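The full complex has more chains than appear here; those shown keep their coordinates.
Read from first to last, the chains carry the letters A and B; within each, the first residue is number 1.
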Amino acid sequence: VYKQWIPNTNFENASNWDKGRIPCANEVVLFKSNEVISVFVQTTHSLMDMYLPLTGEFIMAPGAGFAAFDGSWDPGCDTGSAVSFTDAERYRWYDPSVWHAATSLEDLEQGNYIFAVDEERVPCQYDDVIFQPETSFRVNVDSSERMIHLRSISIMGQKFTSDMALADYMQSSSALRQFHGNSTFQVTNARCPDKSGCECGNAGEHGQICAALFGDNGTQCPALVCKDPFQPIGHCCEICGATISLEYTSGFDIRQYQNRLQHTFLSLPKYAGVQMAISKVRKPQTFLGIVPRASVPVVQIVLLDDKTGSQTGTHAEQLAEDIMHDIAEHGDTFGIVTGTMQVATGSNSSGQ
Amino acid sequence: YDEQPRMTSERGNLVFHTGSARNIEFRTGSQGKIKINEDDLTELFSQIRKNKDEILELKRSSGILQNVPSQVTLINSKIVSL
């Protein structure tokens, strides 16, 4: 899966300025003195006065630059007012909301993003991470395990697939302005070696991921209309919808099965509003329903729909039931032993 | 922007342009230096000025020697006529 970092610290990005627009020529442009920052500049800007940070960089795209302002009238601009670059320190690697995920570069470009549980919205160990070329960024990479495993990472158009090349880059002054925090990256250039799927590997950062998702102001999970909502493994909040947990044999191929679900069910017009996430997760085993014991890998299918009110989750439930029938009939051929369904809808609630 | 002085990126080169009759200025604090790769520009500028002064001094002292060759020729002719 390809994961693309969304925020950027580009000069031309209006959301990076406290006035919600890029500075006009006769304003005083302020960068905080102590803010370490990398700023990509795409075009030429006239300016009256700009205070630069003590440590930072401006990367100049072809044709980009800064010009003196001749004092001519600039409509819609308050002369002498100040516009500040906003805090770029706040973006965290483990925040699910700052990543786009897609199964191909083409999908990424076209905005065909995939749905995933929160842990897997953040880059997983076999993912290719992309920081878009022609952008600057700043990422807090603090993690509890101090190590981030990836397949590859692309930064400003350069793809790193080996630790050595990446370590070199990480010493550069640009890298020091782009990444801060206690983690180092390990890139393997390896795909998941198990055709039944690989765990994302972010379970250890679950607390951090959910904390980042809720933000500093302590936003909590949204209120749900269904009875007995439940929490899929790897997700931060409870949901209305359905999950199916699969036990599988060595013959199971997660990509092949995902394609089947896609073509057989999700492509049907009646399921147009349903989103599916499928991945291998580690399910905590309970002994007598109380004491956590060893955990086992299962394949989790999460289904959400766009229905509201009493209809919430009903399409997801219908799809889950279709899938369960399919497993009963053809499960053997795909290497599926059993499937366990859990649903929560606006109209009813049930568990099996 | 053409007439305004500016700093721009052109095919990877960093170009400082002055428009007509406008300047680009680099100003350091009293103890700051202007460095070009490893060279301290201030030192190089003072070397340029020192060179200029020393050339003036050399011109002055070589001016004094200007008529020596003709004097030597004159003396030679005097000796011959003795």
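Methods note: a residue touches a chain if its C-beta (ideal position, glycine included) is under 8 Å from a C-beta of that chain, and two chains touch if they have at least 3 such contacts.
Not measured: the values here are computed from a predicted model.
This complex, considered in full, has protein chain stoichiometry A x1, B x3.
The definition used in the following text is that only the chains that are shown with their structure count from here on.
The mean-CA centres of chain A and chain B are about 60 angstrom from one another, to the nearest whole unit. Chain A contributes residues 44, 46, 60-70 to its touches with chain B in the complex. Note for the complex: chain B touches chain A at residues 1, 3-12, 14, 22.
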